[in-house]
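Complex shown without one protein chain; remaining protein chains in place.
Every chain is named by a letter (A and B) in the order it is written, and numbering of its residues begins at 1.
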Amino acid sequence: MDINVRKIAELASLDISDDDIPRFERDMKDIAAMVSELPDLGGESFIGMPMELRSDIVEDSAVSREELMKNAPESVKGCFAVPRTVEY
Amino acid sequence: MKLYEKSAYEIAAMLRSRKCSAKELLHDVMGRARELQPRLNAYITFNDQAENAAENADRLIAKGGDIPPLCGIPIAVKDNISTKGLRTTCASKMLENYIPPYSATAVELLEAAGAVIIGKTNMDEFAMGSASDTGAFGAVYNPADTAYSAGGSSGGSAAAVAGGGAVLALGSDTGGSVRQPASFCGAVGFCPSYGAVSRFGLIAFASSLDRIGSIGRNVRDVHMLHNIINASDIKDVTHIPKKFSKTLCGSLKGMRIGVPKELFDEYISDEVKSAVMNAVKLMERAGAIIKEVFLPSASAAVKAYYIISSAEASSNLARYDGVRYGFRADNCTTPAEMFRKSRTEGFGDEVKRRILLGTFVLSEGCFDRYYKRAAALRQKLCGEFDDIFTECDFIAAPVYPNAGILHGAERKPAELYAADICTVPSSLGGLPAVSIPCGRAGNGLPIGLQLIGRRCGDEELLDAAYGYELAGGGCDV
């Protein structure tokens, strides 16, 4: 089982350092081997239990903007601030 | 007997008859918890508002009239259950400073029932682990022997309850995280039917499997706690309607108990096997009918469990990107870099492994071979359970292959995962399951008996567990 840890890590937005790559690769290989070989039972696509839908009625948030933003690492002018986006 | 050693129902009666006050009780239990903390490391955060809550409880009791059921009882809450204004870390550097602006529905229900939240308990990081040793705040030690782990991931809750550092505790169980530490610590751990307790505010690990469970020192206590948190909640659409509680009677007469041979396979240690079989025999003597049953997909269930839970986790944990809350790495020049660095520095290795696995099984070309097959196997397993429950009322099984996990023992992740064979089938099936102490191993650690019930048959299951307790089951038989 070949797993490209670097590529998977990129998808998951994680950096795995060169030193750590072999370790993760080994673990991932073991785990992938452990979970592989499930029988192909066919079956239809998964549908969960029916759910109840919500009525389209405005609910005033019990939590203020200040409280909602209190955990923000950086906020500016009532917004969450991040480094400048470059289109990617 | 010290106050902190008493059961919740005894304490409830004492509080009502003014034999003790909620404040005294809190001091006693909190004192015990703090005394144990250096040895067990069961807590991450103590609630500095607990005293106020205890005083409120005393006022309510003094007023008389309708006293809420958990009034004044000190309860610990696992640190992945949101508590408004009280730090909730998931034992992760990622959420080290996160203070939820809202409380989980289960916590609101506890508070409405008058409970005193004593603190937030230690766990595996984001509930991923079996030994409460993957967290950022150190491992949790077993009160029975600190050379051993308290189990995981709700190790802090189980250790606190077993050691007297809480009367009751909330844990969370995704693949056995309430049952397994309860069995290691000698407590009763109940994982209700999927949806019986609202997940709103429970910080997600794997949404289709996560449940909030109750831990106590006996079945009646656990029943009392579960009763409060099992309430209707529109905020969780996967929630099922409340089951009205029955008084436990504990009769095992005529109960058909299935023993699936696949869960007593060769990888289960002999002492665990014999302790569980002794418990089964005890139930038989109390009037139960024992049947051999089959769960052919049991070992495949572990694979399906790790595929589904990791897939969901990889997505659930993607929100930790350093933008709105949680850890943010310094000196980043683009959002993409900030996401990567924050996640890399904020998550521990076990969480990363699961995210990588989950990302892998969902990635292009892998979905059909992993996720889809796992989902199909889950369906098949549910069918196998349905078959068993046409001829049985309960299933009896071990909780874990071994009695305890030694601290510091090097184990490969894949081996550790495979050891979840006894708990994950009912997790995938959404069935209620409870772990009750059923003896001790040679190392002195408690062993747990697992009873699994029909979906939504939570009350009947707890009644059977109570029956086992009445029949003389427990740690020291």
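The rule is simple: contacts are C-beta pairs under 8 Å (C-beta built on N, C-alpha and C of every residue); 3 or more make two chains touch, one makes a residue touch a chain.
As a convention for this text, contacts and distances are computed from a predicted model.
Trainee: The complex lacks one chain in this depiction; which UniProt name from "Phosphoribosylformylglycinamidine synthase subunit PurL", "Aspartyl/glutamyl-tRNA(Asn/Gln) amidotransferase subunit B", "Electron transfer flavoprotein subunit beta" or "Glutaconate CoA-transferase subunit A" does that chain carry?
Mentor: Its record in UniProt gives the absent chain the protein name "Aspartyl/glutamyl-tRNA(Asn/Gln) amidotransferase subunit B".
Trainee: For the chain that does not appear here, which of the shown chains does it touch in the whole complex?
Mentor: A, B
Trainee: Hey, which of B:236, B:345 or B:460 is the one touching the hidden chain?
Mentor: Among B:236, B:345 or B:460, only B:236 touches the chain that is not shown.
Trainee: Which one, B:61, B:95, B:178 or B:298, makes contact with the chain that was left out?
Mentor: B:95
Trainee: In the full complex, which of B:58, B:173 or B:312 touches the chain missing from this view?
Mentor: B:312
Trainee: Quickly run down the residues of subunit A that touch the omitted chain.
Mentor: 11, 13, 45-51, 53-61, 63, 65, 68-69, 74, 76-85, 87-88
Trainee: Just the residue numbers, please: which parts of subunit B touch the chain that's not shown?
Mentor: Listed in rising order, the touching residues are 81-82, 88, 90, 95, 98, 100-102, 104, 199-204, 206-208, 234-238, 311-312, 314-315, 318-319, 321, 323-325, 335-336, 339, 359, 362-364, 367, 371, 375.
Here is the rule we use: only the chains that are shown with their structure count from here on.
Trainee: Quick one: subunit A and subunit B, Cα centre-to-centre, how many Å?
Mentor: 23
Trainee: Note which residues of subunit A are touching subunit B in the complex, please.
Mentor: Checking each residue of subunit A against subunit B gives 3, 5, 8-9, 11-16, 24, 27-28, 30-43, 46, 48-49, 51-52, 54, 62-63, 67-74, 80, 82-86, 88.
Trainee: For the complex, which residues does subunit B have touching subunit A?
Mentor: Interface residues on subunit B, with respect to subunit A: 97-99, 101-102, 234, 237-238, 300, 302-304, 306-307, 314, 318, 321-328, 332-341, 343-344, 347, 352-353, 355-357, 359-361, 363, 370, 373-377, 379-380, 412-414, 417-418.
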